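The structure under discussion is supplied below as structure tokens; questions concerning it will follow.
The chains shown are only part of the set, and none of them has been moved.
Lettered A and B in written order, each chain numbered from 1.
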Amino acid sequence: MADPRFFHRAGPHSLGSLAELSGARLGNAANPAQMIEDVAPLETAGPADVTFLDNRKYIEAFETSAAGAAFVTEALAPRAPEGMALLISREPYKAFARAAQAFYPQMPPQPGRHPSAAIDPSAIVPEDCAIGPHAVIEAGVRLGRCCAVGANTVIGAGVEIGDDCRIAANVTLSHALIGARVVLHPGVRIGQAGFGFAPDPGGAVKIPQLGRVIIGDDVDIGANTTIDRGSGHDTVIGAGSMIDNLVQIGHNVVLGRGCILAGQVGISGSTKLGDYVMAGGQAGFAGHLTIGSGARIGAQAGLMRDVPAGESVIGAPAVPLPTFWRQIAVINRLARKKDKG
Amino acid sequence: MADPRFFHRAGPHSLGSLAELSGARLGNAANPAQMIEDVAPLETAGPADVTFLDNRKYIEAFETSAAGAAFVTEALAPRAPEGMALLISREPYKAFARAAQAFYPQMPPQPGRHPSAAIDPSAIVPEDCAIGPHAVIEAGVRLGRCCAVGANTVIGAGVEIGDDCRIAANVTLSHALIGARVVLHPGVRIGQAGFGFAPDPGGAVKIPQLGRVIIGDDVDIGANTTIDRGSGHDTVIGAGSMIDNLVQIGHNVVLGRGCILAGQVGISGSTKLGDYVMAGGQAGFAGHLTIGSGARIGAQAGLMRDVPAGESVIGAPAVPLPTFWRQIAVINRLARKKDKG
């Protein structure tokens, strides 16, 4: 059970209602009226909890789980321990996510402005927003309905933010237009001047950075991630994109819809990603590249060239996935040979 | 045109004055009296805007640009569309930078101290400085003339800062002596204790970190970058160095003048860089290395050895650039062979 100091549970929910809200199908032995009290991981779930199996690494934990119910695929259902009610789903992780949302629904922010917040009189801050202690909201800012702004967060002059956004503590925002339902985690930096200058013997000549950051609806941006504003064009983060912690996004970068960037990815200036591009942790992109929609970039990949739509690449310099594994096989074989002879 | 919510334009400027301030030469057809209202990228510039062509990737956009004028090299000038006035320069990016500075001059900070700022009475804060809401300036701090200190920024006891510095919001500074015209972007951390301890079965024995961070004039440090103070010697950032976002600089590191570090570079303790060293994104330096002046370190390079002055290296472990490309060629050839036979 989630620690009640930090989480507030709704429910219980019947197996039948969990099946319905998650799109899962009840297994043969399951009783739709059985009440479930909570969600829990395989190892700690008890008879009143629902859990899930998604990763084959955890089949053993599944086989010995004491959970009362579990989301699982048809294929793995036979591995369930006796007495466990099954919620059969082609996507058990997603189905479980929907169940977990039912037990732990996101609460609207508690409206109010902490008296220590510094809110410019020209800023538009709807009454149903929650503004934390020491937050700073500068001139001309426009917040949407039902937004939360965390403690010590600074929203620079002119920034516009859509409805239902959750901006955590210690965030800095400037030169940005932000959609609805956007989540910004602590320490996010958006809109600062990018790395733009011309080297010169008399000292770097800085180029005024005159673009903005445009963030689509339903974007999620991880802790301490940095997104520079454009230099002339805008930096754009497409709707539904998910960005992990400590990611660096340079000026004029464009992400399409639904891109997924894992932790510590770095994208250099003016590189453009299509829709639904995925990048593994610590992958790095040179500047001025074009990455096609649906491309999958492996962890720690080093991209020096464009990537066609749908291609999977990895390595540094990045190559298609089969090429990479052939390279690794060749190197391993040669190194073994050297070892023997 | 830059979004007026975020940027305030000066001008217009005549072609002749733009040529003069940028060191460019007017092309044959250009009328020095023609007035230019703004700067803009190739794709969005109109007849009253000046743009630039610097990267051959964008020749096509140049050929179809509606810009009234453009900075361009002699060599690429013939690719200009009809009717575009040309400002010929050997360094069009730098010339454009100077023009853009004329249209968007940096404003001095608006003097004043937000009443919520916590400024120790012993701190020296000239009247022409701008101190943001909830900023904290501790005992014995000395600020130069015309400095800006952003909201929620914390300047620790004894820190000294030169004239005309711009310190953004949510920055933390301690144990540091900082030159003039230094720019610190949001979330920068300077002066905390470095990673110094001796492992011991009874728990790591921490070494008191007794050095400082010394930052030269005209240094620019990117968002969420971290620079630890020295352990005994100082950590030093040479004048004119440009450091991008999310860079990690360990204790006792020394950067010479005019070094350029791209995003997510990491430099381990006690490594010393000469002047004008450049490092691409995500490059990593082991500790106690010496990197000669003018060395160029490729993106994602892994440096385990010293690098002579002027050398270009890349790869992990890093090797000279030609060696790297030979290695890549060999691996590719072998992997292709394996594929065929």
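As a convention for this text, a residue touches a chain if its C-beta (ideal position, glycine included) is under 8 Å from a C-beta of that chain, and two chains touch if they have at least 3 such contacts.
For clarity, every value in this text was computed on a predicted model and none was experimentally measured.
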Copy count for the complete homomeric assembly [2 present here]: 3
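The definition used in the following text is that only the chains that are shown with their structure count from here on.
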Computed distance of Cα centres, chain B from chain A, in Å: 28
Partner chain B, residues of chain A touching it in the complex: 116, 118, 134, 136, 140, 152, 154, 156-158, 170-172, 174-175, 187, 189, 192-193, 195-200, 203-208, 210-212, 224, 226, 228, 231-233, 246, 248, 250, 264, 266, 268, 282, 284, 286, 288, 300, 302, 304, 316-317, 319, 323, 326-327, 329-331, 334
Chain A-facing residues of chain B, complex: 2-3, 5-7, 39-41, 43-44, 55, 57, 91, 93-94, 96-98, 100-101, 103-104, 106, 114, 116, 132-134, 150-152, 168-170, 185-187, 218, 220, 222-224, 240, 242, 244-246, 258, 260, 262-264, 281-282, 299-300, 316, 328, 331-332, 334-335, 338-339
